[in-house]
Structures are given as C-alpha cells and as structure tokens.
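Have a look at this one before I ask anything.
Yeah, one chain of the complex is gone here, protein chain that is, but the others are all in their spots.
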C-alpha cells in the first residue's frame, strides 16, 4: 500500500513518543515505526503519483477503514481514554523485520480469535464483499491454498493466478509495477509470490491496496516466520526463555533465518545451530543475534541439542540449491535425521517443528508422537493468515 | 476420512444385523459394511495417529454432523421409530464397489432433489461456509468444473489446484499423505484426481475429512459410474430388467468396467459387449458378472445389439493406450460408429450414452435425436456430485 510511506504505521492520540516521521493520513496522525529503508518512498514520484491516483479507486479500503477507526475511537474515548494511547495499523506485510514484539502479540491475539470462529457465525462473514488477488509468479500450492482458505474462511472471495510468471503479461515484458496497478483495480488486497528478492517491497510502494509478501525469492517469507513464532507460543506457552534448535539447511533456508531474526525480539532465548558444514548458518544472522544479546551456539550433536531444547526445528536440505554437486547434497542430506531416537531424548513438553514439505529428514514414525507439531504448525498458518488479512482490510 | 475405518458405515438402532466389526464413533454405533480390504486401517498406526490429531482440527465436520444426526434421530424417534432401523453414513467416495443397491437409491433420491433446487432458495445455500479443495494431480477440466459447480450450486466455496502434480510440493518429493494432512487443515472436503491407482484410498486412510476419488489412474472413477447408473434410471425409468450394450474400448475404459460392476447389483440385467478385438472386455469383469448371475454376451454386430438394447453406451477408443501402434488404433477406431443408421434400428425409448469427450464414434447428426442422452448424462454428473458433497458434509 503506497498511500502511506511505512510498512507499519501507528496512529497516536495525545503526544507522539517514538516516531521518526509524522504525517497526516486521511485525518489521522501516524508515526513511522519502520522508517530507515522506507524513507525513500516519501520522495519517490511513484508514491506521489499513486497517492493521487488512489483517489480514483472506488473499491479503496481507506474510507471504510476510516469509518471503522472513527467509530472505534469514539467508543474508546467514551469508555476508556487510557486504552487508546496507541493504535497500530498494518498497511502491508513485507518482511519479518517489520514487526516488533508488541505488534506480534496483537497479531497472535487476533489469530487465537480466528481459531474460535465457527461456521455460520457472523464472524465467518467479516470479509464478505472483499476480494483477494493471489499473484503467484512462482508456484506454491501450499502457501496459495493457505491464503485462499484464510480469505474464504472469513467470507471473502479470491481471484487466483496459479502461475503468473508464465501466463500473465509479465511474459510480454510488462513491469511488476504496471501489473500491480492493474490488479489493484480488480481487488482489495494482493498476496504475491515472486522469484525476485525485493519484489514485494516494490509492489507495496506502487499499490494503493495492501500487499502481503508470500515469499520473494531467497528474500523473505514473513507469514511463515509469523506462524512459526505463533506455533512456539501455542505449543510451549511462552517465547521468553526458550531454547530452540535449528537443524538442517541453515544457509539457504529463509525460514530459519527469519525465525532467528524474530526470536531475537524475546528475552533469554538460546539458539542452537545444527547443520552439515556446507549449509551452515551465515555470519549476518550470527552477528545480528550477538548484537541483540541472543545466546547462540553451533553444535554437531543433534541428540545433545534435542535433549536441551524446547523446540527442534528441522528443515529440508534443498537439493535445488546444490546444482550439479549431487555428492555434496547426498552427504548433507542424511546427516541429521529426526527419528524416534531423537524423540527419546527430547523433553516431554518439547516439540518438533518443520516448515514442510519434508522428505525423510523426519521419519514418518515420529508423526504419531504428540510432540510432532508440524501439521498443527501448518494449520496455524491458516489462523495467522486469517489474522493478517483481517487486520489489513478491517484494521484492529 | 480416517476417523472411521470403513468407506461406508452405517449406524444402527436396536440390534445389529450384518456388520463385521462394530465400534463406537463419537457416540454412535457403526457397522462396517466394507471391511475386507479396510481392516488394516484399524491397526494402522497412521489411522490411530490421525484419529488423535483430528481432535485438533477446528473445522472438523464431525461435531456438526453429530448435532445434525442427533436432531434427526430425535425427530425420527418421536415420529416413526420404524423408519430408523438403519441410517447410512458416507465417509468417503473411493470406488464404485463400495455402494450397495440401497445406498445407490438413497444417493439417487438426493440427486433428484438437487435437480429441483432453485437459485436464491435456502437449499442453494446449504453448504455455506464449507470449503472444498480440488486436488488434481492430473488435469481434467470437465470433472473438476463439475465438482466445483456442484459445491458452488450449494453455496459452498472451492480451493482449486488445476495441476497439482507439476506445481505442488509433490514436485519436491512430499508424500501424498503429507500433502493430504496439510490440505485437510485448509478445507472441509477434498476431491482428488491422481495418476496412480489406489491413491484415493491412501488419501482417505490419512485424512480426517471426506475424500472423493475423481479418478485415480487406471483404477476407479466412481462418480462417473454413479452418474451413468443415475442417467439410466432417469432416462429409462428403471434399472431392473434392462439391456445395455457397451460399445468401443472395453479393455481400457474404466467407465464401462465400473458400470458393468454396478449393473450387477440389479435384477435381470443383460449386457452386450461390442468391441474391436484388440480392446475386448477383460475376463475379470466377465467372471464377476457370471458369478453374480448377470447374463452377458459378446457380439460383433452393433446393429443387432442396438435394436435389442435400452441403452447403447458408446465409448471413445483411447489413442493414448495404443502407444506407437497407430495402425491398431486406426483399425479399432472406425469399427463401431453410432450414426443415424444405428438410431433407425434403436427402440423409441432407448438412449445413446457416452462418458465424453467423444471424437467421431458418435456422429454429430445423432445429437439432435431426443434419444441422444450424453449431454443430459454430463449434466446428471452435476446432480450426483451435489448429492455426494451434501451427503459427505451434512449427512442424510
């Protein structure tokens, strides 16, 4: 959504405490919580253009959202002005880093509400009349279905492109920006999967409707990171003070990288890296964790780590990253397998997680153990996405 | 649906007459009508696992279904306990053989109701809030659209995968079971087309939601078989005592094989096989018919058969089955054509059927004859699928 310069803005009543930049947006003041990389959008002529052109959009959400905000503020003012010191608003979901701890809590609360929505209830129709476009330049059936299910579970509708790269006018050389400007005319929110890092940010800078990044190349996959943290909270009951073992392909897996980043927002977290030599966690994340005071350790003994951890987060060694070096792939692949022997040393309340799909890095006999949390984790993806879509379209 | 071990179960009040195995399912007793090949599921750890894990599914149908059953039973008990001696429940639709004559009648009655549903009526919204996932590992636009139309005609919603084989995580090596466990988290019913025989049964053993087999390789296509029998009943007015000519590729056509199987459930049926030598009906079906006391005959004179039969069921000679032997294909292809000459010898009330698509095995000038039933037959597929989806999601 280009109408605001920030990925995450928050409106303020009374005095402003933390914002780097302040600007009016349709009658409300917003403080920019995430400004360092975004300030360029403020002076970007494209942004200005879109700000203008968005007024021509009949299905634009802002007026509806404003009404809701207005009503909410009225109620809040009349009842408890104390509670209204801050109101968060989500414009786009672009990268895991955009979320602070407080926002994560808000989102998780909404996700928990989503778990309780019953078929036929009025809440199950809260997005009636809203249209999501899923623009997948790279196929990902799992992620697409999860988003589409989230939208439909809330009464919304979906326009699907299963393989936009091959089929769309992108094949004729259209820029992403032009595609976004066209598709935003047909829908209320765009969920985008792209093969290029940074594509989601580019789309958000162009669009006057919310953009959700459903993965852009080796870059970001923020909803996966959110559902991972949400699953830990749901399964372990807390995020502060937990021990997490990240296992498998730590060099190429954007999932574990984003998860490490988000875990750094919590207190007393300890992270273990368990990976074959060729796919070790890269220094940027290690340095970041150190800078944030997060304890981390590299370890080549999975059993030892498993016995210590609250969460064993296994990942797939991705063959596609090895090119022709099948030998290196085969060598890396078999090294750390989560099987019933690993289960034996794990604590009773610990869980095994995996972003899926899995091959044989978790053996199927683990599935029947109650600590196997990966299918519940996949289901949590639905609730997180329901929460995000709700927040982006209707506000808090 | 793995929560019950049988493809078709039925609940009983009073004494139990026929079941091989009895077990409680959420407060109701069920008798296993189809146990021989399924008993393994009872001891299968995956089944037990899923039974447990299904409790974690918020959108699980069983509680809703139970409520409906409870209410239904209450009403029935207060009015006419005699009628309640048996209640059928359908868990999955896997193969034509799972249906007995009584169940077929029930389904056909529901299908007839479906024909009468009007746009805007409350019945047209009976599946509001329900989500179908169509998981097509092999493209079949016709079948997919038919199922999606059925779901939407009843107010339900659909998650589509037009080509799951190429696009999904299956390409990364994920097992079908894992895919099913993920997709069942996003939907209420899965319609699956697969290239491997037995895939639907595997999916049903894993899933805690209903599975419909929309064709699995050379194996089964049970909804086609059901719509064929339904069409004969609608067009001819009866199933007992009919004469059916099966024409064309009888060796490879799963349609005619399933149809022959289902027709054996009716009285005094006579079946004629009319096919080129290279694609004759195989012995297993012939032996089965004989064992069931069904009269059948091979015949190489289409005109003679057409003059005798209530139904001339023509099929396409499938070129893809002949590989490089184009000569054999061409030879088989032109041998038995239904044209206006065939129409001339057919009885007034007889019909021509075809599973479609057709090439030239029925000439287009046949289309205008009222006895050309194949497009009505395609339409009946909609009603049968509406009935099945309704029965699987809401019960009888």
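We just call them A and B in the order they show up, numbering each chain from 1.
We adopt the following convention: a residue touches a chain if its C-beta (ideal position, glycine included) is under 8 Å from a C-beta of that chain, and two chains touch if they have at least 3 such contacts.
All figures in this text were calculated on a predicted structure; none of them were measured in a lab.
Only one of the listed residues, A:94, A:111, A:164 or A:214, touches the absent chain: A:164. One chain is missing from the display, and on chain A it is touched by residues 45-46, 48-49, 52-53, 56-59, 64, 128-131, 133, 157, 159-164, 166-169, 172-175, 177-179, 181-183, 185-187.
Annotation for chain B: contacts to the undisplayed chain at residues 115, 119-120, 124, 139-142, 145-146, 148-149, 152-153, 160, 162-163, 316, 356-359, 364-365, 367-368, 370, 375-376, 378-379, 382.
Throughout what follows, only the chains that are shown with their structure count from here on.
Centre-to-centre separation between chain A and chain B, using Cα means, comes to 41 Å.
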